[in-house]
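As you look at this complex, bear in mind that one protein chain is not there, while each of the others sits in place.
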Amino acid sequence: MSTDVVVTGIGVTAPTGLSVKEYWDATLAGTAGIGPLAGYDTTGYSARLAGQITGFDAREHLPGRLLPQTDRVTRLALLAAERALDDARADIAELGTYACGVVTSNATGGFEYSHREMQRLWAQGPEHVSVYQCFAWFYAVNTGQISIRHGMRGPGGVIVAEQAGGLDAIGQARRTIAHGRGRLMLTGGVESSFDPWGWVSHLASGTVSTRTDPTAAYLPFDRRANGYVPGEGGALLVLEDAEAARRRTGRRPYGRITGYAATFDPAPGTERPPGLRRAIELALADAGVEPDGVDLVVADAAGVAELDAREADALRAVFGPFGVPVCAPKTMVGRLMAGGGPLDVVCALLALRDGVIPPAVHVTDVVEDYRIDLVRDRPRPCPLSTALVLARGAGGFNSAVVVERVP
Amino acid sequence: MITGLSVLAPGSTDTEGFWKMITAGRSAIRRITAFDPAAFRSQVAGEIDLDPPALGFTRRETRRLDRAGLLAVACARRAVREAGIASGTDLDPGRLGVSVGNAVGSATSIENEYVVLSDEGRQWLVDQTYRSPHLFDYFVPASLARETAWAVGAEGPVGVVSAGCTSGIDALGHACRLIREGSADVMVAGATDAPVTPIAVACFDAIKATSRRNDDPEGAPRPFDRTRDGFALAEGAAMLVLEDGEHARRRGADVYGAVTGYAAHSNAYHMTGLTRDGTEMARAITTALDEARIDPTAVRYVNAHGSGTRQNDLHETEAFKKALGAHAYDVPVSSIKSMIGHSLGAIGAIEVAACALAIRHGVVPPTANLHEPDPECDLDYVPLEARERDIDTVLTVGSGFGGFQSAMVLQKWRGGRA
Partner (left out) sequence: MLSLDQLLQILGECSGDEQVTAQGEDVLDREFDALGYDSLVLLETSAQLKHRHDIDIPEDVIRDLKTPRAVLEYVNVPASRD
């Protein structure tokens, strides 16, 4: 793609902060946002730790009129959207409402809302189901509510690919700008489904960590890896054409999105190799970058031994043993489904901006055979210009995004 | 290029049956059989008599897959067979992708699970010991794309597109763009939804969007008719094989037609409401026609969203007039939702398939149940009977909750075989 696409605004809703600064300070300090799931009695459930956003009161951030019709996930998404557009100092009316669009990813919909309505339906009867249920529960709700609130009528959409979907949305937004179909795209993903019914559904993945010690539950690449901790939140980013953004704002953007690719693993039972390596190679080719031009990889960091090994294999195959610094900021927030990839892109952009790699926390005993350079314990300062962000979704989704620093 | 397609819709068990039924102007809407609908406002729907063994599913697959998954996989298998790209051919799996439109995930299975785990709504703290081993797959709609990818051996870009009731058009539009930008040579793309389940019926009841014509199920969806009172909820799926033109030519594929224009917009107006003046849909149509580089007068058939709500009928009618000008009065416009109901995210893909079939067979499917046209809907809606007519350019449109309008242009491939 010829057009240079840059990130001009960021909105974050993470277990470690509801602003970019809070999130980044916590991330560099190695502060984790993982703890016992709060809000109801979890003693009956096999896993009880989550990366939960605490202290979010929707009333403080949103007009009352949006509350009856929105699930928690949409409230978080609306906050992230507002912050990202503010950060970009974007005036939608001035840019043209049809030139500004929203593409988000979401893997589980407005689950808590839907849980409440299903209970009404089954316990009280169909006439007790809310009029807002018809859109509050589905995967398109965040894109819809954001586009309405900010008057963004441009190419819109919703892409779902479990944990990989957030990067796919960013890829789609970049494509929209690069092909001249939009001037400004708001993209990324936000996830939240921690009501009891959502929580049990998360646990059904079979790979959620059942440990109760927050410092030992989610240990990607560690010999003790035992599954992951689900997290909530995510990030939304404002993407624009580089030249247009420079003229509009006169400011240096957070960075450029220069490469993207998505692949899918072969069906079970075939002898063909998994698709992550191919996703990396295609994204680097898209960015026109050789492996030795990559300064940092933000790993998918599954926390499941077999998947960690597979990711390490792909990294070694492309970059060589210990060939590139690898970071795993998810260790501080958990796995955020569609929100995870975009939040990792934010991490990569801020790392490039500040020339520092945040540490993976709690990981002490990296499997030697992986031969990866996982940044641990404390931030590692080093000059950075190009980062690769990886995300995988259960079932075989692999996505990769390349971001570059704008000098 | 469209080189294969397959439809599973209410009232038939394959594409041929579907085409025969809709060109005969027959409605497949019936009283709901999936559950006892007596307590619901709308008790009619478009259901598929799903016979998994007959569709080639093993018992394991039947247990693992939600209805939406079964429909998607069955269509995908048939579509690739028709296109001649089934496994064993020399197509590089890494250049084959999947794009599945879907609005409400595995709604039926999710609700079934909920009912068990919550003890029919008695327990807020649902009991995990009762869960199915496949609950996670029902939880995340991405599993629908995964199953489709496994069924066709895709290892390129794979995903679900979920933009409410425009998901079907959008999944196909997304696939076209992936091909055009070079990310894939072939995409198996379409949509699936199986929402005939109490929670979905109840939520459309709540907003009075579905038909109350419970004593006349076949007559329930009556788009553009003065007596219409809402849509009929339905299930269904369609999968198409979209192929890079050069790729199709090289292997001499039989071509239905080409997707030459596509646009998707948010209306930024309302999550469920539509403006009376049709501006938003008109904009989507104009953008799609521009992408196809054709004049509005080139359109020979318009496949309407035609859900059968007053709000939509008026919005759409105005949109056609705005976007097509005087030509709107000359071009036939019809709604197949009058026969197979509204399968939410799936219907857009079924309608694209119907457009491809209309081009191939030179037949415009009718709008069933249209006996007394609404005076405010003054276009040619092809009431009751199909028309034979050479069609080289077709426009199909959709509107969805969440405030989405999409439009797609299909054109005949003049060369016969590619």
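As written, the chains take the letters A and B, and residue 1 is the first residue of each chain.
By definition in this document, a contact is a pair of C-beta atoms (placed from the backbone, for glycine too) under 8 Å apart; a residue touches a chain by one contact, two chains touch by 3 or more.
Just so it is clear, the model here is predicted, and its values are computed rather than measured.
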Legend entry - Chains on display which the left-out chain touches in the complete complex: A, B
Inset, instruction - Taking the full complex into account, find the residue in A:Thr16, A:Gln52, A:Gln69 or A:Gln163 that is in contact with the omitted chain. - result: A:Gln69
Legend entry - Given A:Thr3, A:Ser130, A:Asn226 or A:Thr249, the one touching the chain that is not displayed: A:Ser130
Inset, instruction - Check the options B:Arg31, B:Arg180, B:Lys208 or B:Arg387 and report the residue that touches the missing chain. - result: B:Lys208
Inset, instruction - Kindly note down the residues of chain B that lie in touch with the hidden chain. - result: 206-208, 270, 272-273
Legend entry - Touching residues (missing chain, whole complex) on chain A: 63-69, 127-128, 130-132
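Convention: only the chains that are shown with their structure count from here on.
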Legend entry - Inter-chain centre distance, chain A versus chain B - centres from mean C-alpha coordinates, in Å: 29
Inset, instruction - Please give the residue numbers of chain B that touch chain A in the complex, ascending. - result: 39-41, 93-94, 97-98, 102-105, 111, 114-115, 117-118, 120-122, 124-128, 131-133, 135-136, 138-143, 145-146, 149-150, 153-164, 167, 170, 174, 177, 181, 183, 198-199, 201-207, 209, 263-272, 280, 283, 400-404
Inset, instruction - Under the touch definition given earlier, write down the residues of chain A that touch chain B in their complex. - result: 1, 40-41, 44-46, 69, 97-98, 101-102, 106-109, 114-115, 117-127, 129-131, 133-135, 137-141, 143-145, 147-148, 150-162, 165, 168, 172, 175, 179, 196-198, 200-206, 261-268, 270, 272, 275, 278, 337, 393-397
